[in-house]
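Heads up, one of the protein chains got dropped from this complex, but the rest are sitting where they should.
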Amino acid sequence: MGNILEIIGAVLVLLGSVFLFLGALGLVRMPDLYNRIQAGTKASTLGTFLTLFGLLLIIPEWWGKLVLLMTFILITNPVSSHVLARAAHYIKIPLTDKTVADLLNKEKTTYKVNEEIKNE
Amino acid sequence: MVNTLLFISAIIILLAILLTLYRFIKGPTAPDRLVAFDVMTVSSLALIGLIAKFSSRIIYLDVAIVYGLLSFLGVIIVSRYFERGL
Partner (left out) sequence: MKVKNIAAIFLILLSIWILLNNQFQIEVMIIGVILSFVISIIMGSRITVFNELKFSFKSVFYTIWYLFVFLAELVKSNLDVARRVLTPSLPINPGIIKTKTVLKSKMGRMILANSITLTPGTLTVDIEDDILYIHCIDVCCEDIDKATAAIVDKFEKILVKIYG
């Protein structure tokens, strides 16, 4: 029984590493920054998540730290990619020529967070 | 069987990190390098997990947690620096 779980875990680890590789490939192939963020950070989130989940199936005694790492990655990774995309758009990193629409007004970026910090 | 599969996946992750390193060196703008750095650190979290399994030491997972925390903070701080200076 434990053996089957170990093999499933190993296959999940392999799948996760393939997703990590695809994310890195997307990072190299995509034409502009925003598409690189799309392909890179999110495939790497799923890849790392699957790898750690596979490790969890292989070594169940380590569940505490592995679960902590998985939740940590799932929470922090979208935040960092969002902040990065916003900063890049603010400093006018150009979008690729294939872009069809850009509805975000560049002059009017929200600065609510900054106001809250000032008021405190 | 299991160890072979894990070894193969470790090699694939290493290749992925090499690819992101290419983007990190070449990347035309600074945010491109930052994206590459982000992907690189998240991938190496998985690699650190695998290394912890190979040497069967749970203490390496603490290294992974602190590493992930520092990389997250680094990305946030550098993006804020891009946006409005330090």
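Letters A and B name the chains as they come in the text, with residue numbers starting at 1 for each one.
Just so we're on the same page, a residue touches a chain if its C-beta (ideal position, glycine included) is under 8 Å from a C-beta of that chain, and two chains touch if they have at least 3 such contacts.
Bear in mind that the values here come from a model prediction, so they are computed numbers and not experimental data.
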Interface with the undisplayed chain - residues on subunit A: 19, 22, 25-26, 29-32, 34-35, 37-39, 42-43, 45-46, 62-65, 67-68, 74-75, 77-79, 81-82, 85-86, 89, 95-96, 98-104, 108-110
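Note that in this section only the chains that are shown with their structure count from here on.
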Contact footprint of subunit A on subunit B as seen in their complex: 1-2, 5-6, 8-10, 12-13, 15-17, 19-20, 22-23, 29, 31-32, 34-36, 38-39, 42-43, 45-46, 49-50, 53, 58, 61-62, 64-65, 68-69, 72, 75-76, 79-80, 82-84
Residues on subunit A engaged by subunit B in the complex (per definition of touch): 6-7, 9-11, 13-14, 16-18, 20-21, 23-25, 27-28, 33, 36-37, 40-41, 44-45, 47-48, 51-52, 55, 58-59, 62, 65-66, 68-69, 72-73, 76-77, 79-81, 83-84, 86-88, 90-91, 93, 114
